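Please find one structure pasted underneath; my questions will follow.
As you look at this complex, bear in mind that one protein chain is not there, while each of the others sits in place.
Chains: A, B and C, in written order; residue numbering restarts at 1 for each.
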Amino acid sequence: MINVGIIGVGRIGRVHGESIARFVRNARVKAVADPCLNEEAIQWAKAMGIAETYTDYRKILADADIEAVLICASTDQHTPLSIEALKAGKHVFCEKPIDHDVEKIKEVLTAVGESGKKYQVGFNRRFDHNFRALRQAVQSGKIGRQQIIRITSRDPEPPSLDYIKVSGGIFLDMTIHDFDMVRFLSGAEVTEVYAAGSVTVDPAIGEAGDIDTAVITMRLNNGATAVIDNCRAACYGYDQRAEVFGTGGAVEISNDTASNAVISNKDGVTAEKPMFFFLERYMMAYAAEIDAFIEAIVNDTPVEVDAHDGLAPVLIGLAAKKSAAEHRPVAIAEISAAYGL
Amino acid sequence: MINVGIIGVGRIGRVHGESIARFVRNARVKAVADPCLNEEAIQWAKAMGIAETYTDYRKILADADIEAVLICASTDQHTPLSIEALKAGKHVFCEKPIDHDVEKIKEVLTAVGESGKKYQVGFNRRFDHNFRALRQAVQSGKIGRQQIIRITSRDPEPPSLDYIKVSGGIFLDMTIHDFDMVRFLSGAEVTEVYAAGSVTVDPAIGEAGDIDTAVITMRLNNGATAVIDNCRAACYGYDQRAEVFGTGGAVEISNDTASNAVISNKDGVTAEKPMFFFLERYMMAYAAEIDAFIEAIVNDTPVEVDAHDGLAPVLIGLAAKKSAAEHRPVAIAEISAAYGL
Amino acid sequence: MINVGIIGVGRIGRVHGESIARFVRNARVKAVADPCLNEEAIQWAKAMGIAETYTDYRKILADADIEAVLICASTDQHTPLSIEALKAGKHVFCEKPIDHDVEKIKEVLTAVGESGKKYQVGFNRRFDHNFRALRQAVQSGKIGRQQIIRITSRDPEPPSLDYIKVSGGIFLDMTIHDFDMVRFLSGAEVTEVYAAGSVTVDPAIGEAGDIDTAVITMRLNNGATAVIDNCRAACYGYDQRAEVFGTGGAVEISNDTASNAVISNKDGVTAEKPMFFFLERYMMAYAAEIDAFIEAIVNDTPVEVDAHDGLAPVLIGLAAKKSAAEHRPVAIAEISAAYGL
Partner (left out) sequence: MINVGIIGVGRIGRVHGESIARFVRNARVKAVADPCLNEEAIQWAKAMGIAETYTDYRKILADADIEAVLICASTDQHTPLSIEALKAGKHVFCEKPIDHDVEKIKEVLTAVGESGKKYQVGFNRRFDHNFRALRQAVQSGKIGRQQIIRITSRDPEPPSLDYIKVSGGIFLDMTIHDFDMVRFLSGAEVTEVYAAGSVTVDPAIGEAGDIDTAVITMRLNNGATAVIDNCRAACYGYDQRAEVFGTGGAVEISNDTASNAVISNKDGVTAEKPMFFFLERYMMAYAAEIDAFIEAIVNDTPVEVDAHDGLAPVLIGLAAKKSAAEHRPVAIAEISAAYGL
């Protein structure tokens, strides 16, 4: 039984807390910490059976009974908290992205290497039943040699403009999940990116210096070409589809729905919309990623999404950003070289 | 090139005429006859390149160049026309049902036997791409030993009350196609029927002495059980589905649509309704059945739906009628015996 | 927070225990009892955080802190345990069926009435997301007046012959879920049953006096006709489909799968099989039914599946058994009358 501390009990911190209570056999949450800890959060913790609630995360790091820490604070805190937790001898699960700044991620990589501890990054979609089935089909050889990878990833609604302004831009905030998915599904590395972005949802997003719609083409070092299409808004819900096409066939996944009821009437034959809310859609994936993290600690096996997996999609995202800005394909090596990688 | 005469150029007669012009390589329509031949019908024939148009069908029977006759007159004319055409040495394609009266069908069977000519009954659904694929899966052994056969067959709209009054009742008019389909899909014979009928569409149908909704259970001589559900009206279109379930798996077919476009919006994910009109839905099946009839003549091979196949579903239909009336399961043998079969 | 005791910690008892730990906010399991309590069961209870484990269920009934009891013992114990628990002042959740003997169910009904306690029967499928969506569509009026209800319910594998011999027969053991579903979906009562049974899976089942395949037709007091097809074995998995067809349209549900991945290759376009194991398929439904039971206690509202709902499908099952045996349709009133109901 691994004792866990959660730093940051906003929305995602609570998701992980509830996942552990319900689905993670070998862990329990011993303490949570949040600088903005309020009565409502304390009540939540009590209801979850979590005895210790702090405003100061250092109390978690100082607790020798706590072996693993989940970092669910705001992105700018990911790097310092990661390094401090690793130095305190904790295994660390860090929400994505580690950081938007590659130099800081490099510091984390160093800290991970020095600590000998587990470090997992929160790319939850890798633990989703559909994406896993897709990857398994690819890895089983059923589709042969990969040729084309397609990902459609559209959010139901754009985040607030305030959020967008600090988000790092669509490529580092939203597409980063899809960049990770390209790597996960293909088992290969992206070598070049071409990003065509536009503002089709809300002009205010453009005025804030970001885009809300993008089609991103990538070349992979296994010879395949990948393409992602993104939009910050889809009126029918959270649209998460993917396909890998190869010499032996194609495998694709579609959206999950709340039920499979289909109504036939004079207006047509109508099924349910995709699930709207990402926490609902990926509830079991959130649980599975924490379970996998705990099992990696228990069995001393490698984590499934390590710090390098946290770095790679940031480099791709920066290349995409540069591609969109400079209106040309950008090699990942060009970005890596700039950071001495 | 087989010269064909069509007796009766109402709706179905014209369907066959156009099928031959478009799709039947080895036949051409030389003449049509209809007692109610009007100017519009003559114009239709002219447009189809059919030179000879008669009010008297005997001119077709007397034409030595005509080898095959399609009987598309009203049901009460099927038997006398069939017998007269066979005696005139013609191959005969007769619309379904041969007759509602078993004694008359027996006369046709005798005439067929004496003539040595081809005699095909118009169970068009046997030639539909979906039903054929289903049957092929069954016959290939892919689903193993048959256990349950399910057919859903619902019309988009009820026929007129005038038609219903002379239709012979739902079992002989509508379900007869499904009884034929049970035999076609299973390759087995029905031994017993239980029919639960009701009036759920229009009370006037009940007042006319018929029912408009039915669930019919059948035992087959291969050990399987079949069940048909029928309704005279389905607001979403012509509903024609079937499944055969066996020890090795199940095979099922669903409805055809005009296109496979699917719209996702805030109301749901909506596909097209099933095709509404039976002539549209089964257009290619109508063509294929005539083509198969002509090929049977050209190659002197057995027809795919012979006079016995015309008789069997009438016996099942009469058993269903009796079952619904007497509120008990009825053996086909009980009906057959009454007719000395 | 309702304290719960579980009597019987075989497979289903543990399912409920785990559901409560994971998903039921307002309940906790305080004690479990099982006459065959072994070390493995004690370890399971310990892992679930259940402190008290007994061989004698009376210790649960005697515990004033326990407000609700789940009866998960063998079927022959359902009635005496139900009555004893109600008399001890407990709310009772009883696995289905209450009993095969109508007289005993009547005793339970009396005890429920006298106790003023909640009594819920374990028809878990009523809490499944698909069946609920189907029912909601029916109740919303979207499909208009009901005409035909179809349920396909096929198990992946037959139970052991030993089980079949004490199961009460397919209608009381397997179809009973589907009889309940007909009532749940329609909101109406069955008035007559015709059951056509056969042995198509395993002759040994026939030798044991049971059947393994059935098509059951029912008339409902809302004018609709319902039909269930059952089989004890389906090589492709647990097949649970349903459709309600009415004057305004049809709504249907299909099977759930572990993922929606679809592979296209030279052999075809292949999706996953339906889930195989009923505990996996209905995991969330099991959780939801216990949650609903607890909420009915907390809020003092009627349970969603009461003792009458436990009785009704047994009467239908007995009518089906009689129908199959006597080869005729059987009115439910004929069965009810025999029991003075």
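As a working rule, a residue touches a chain if its C-beta (ideal position, glycine included) is under 8 Å from a C-beta of that chain, and two chains touch if they have at least 3 such contacts.
Since the model is a prediction, treat every value here as computed from it, not as a measurement.
Partners of the chain left out, restricted to shown chains and counted across the full complex, are A, B, C.
Which of A:213, A:240 or A:259 touches the hidden chain is settled by the complete complex: it is A:213. Among B:76, B:207, B:252 or B:280, the one in contact with the hidden chain is B:252.
Although one chain is not shown, part of chain C still touches it, namely residues 235-237, 239, 264-274.
By the touch rule set out above, chain A reaches the unshown chain at residues 144-145, 147-148, 150, 152, 154, 194, 196, 198, 200-201, 213-215, 217, 219, 223-225, 227, 229, 231, 233-236, 239, 245, 247-250, 327-329. Taking the whole complex into account, chain B touches the unshown chain at residues 21-23, 25, 47, 129-130, 132-134, 137, 142-143, 248-256, 258-266, 272.
The criterion applied here is as follows: only the chains that are shown with their structure count from here on.
Set against the Cα centre of chain A, the chain with the most distant centre is B. When chain centres are taken as C-alpha averages, the shortest distance to the whole-protein C-alpha average belongs to C.
If you average the Cα atoms of chain A and of chain C, the two centres end up 40 Å apart.
Spacing of chain A relative to chain B, judged by their CA centroids, is 58 angstrom.
Between chain B and chain C, the centres computed from C-alpha atoms are 42 Å apart.
Among the residues of chain A, those touching two or more other chains are numbered 264-266, 272.
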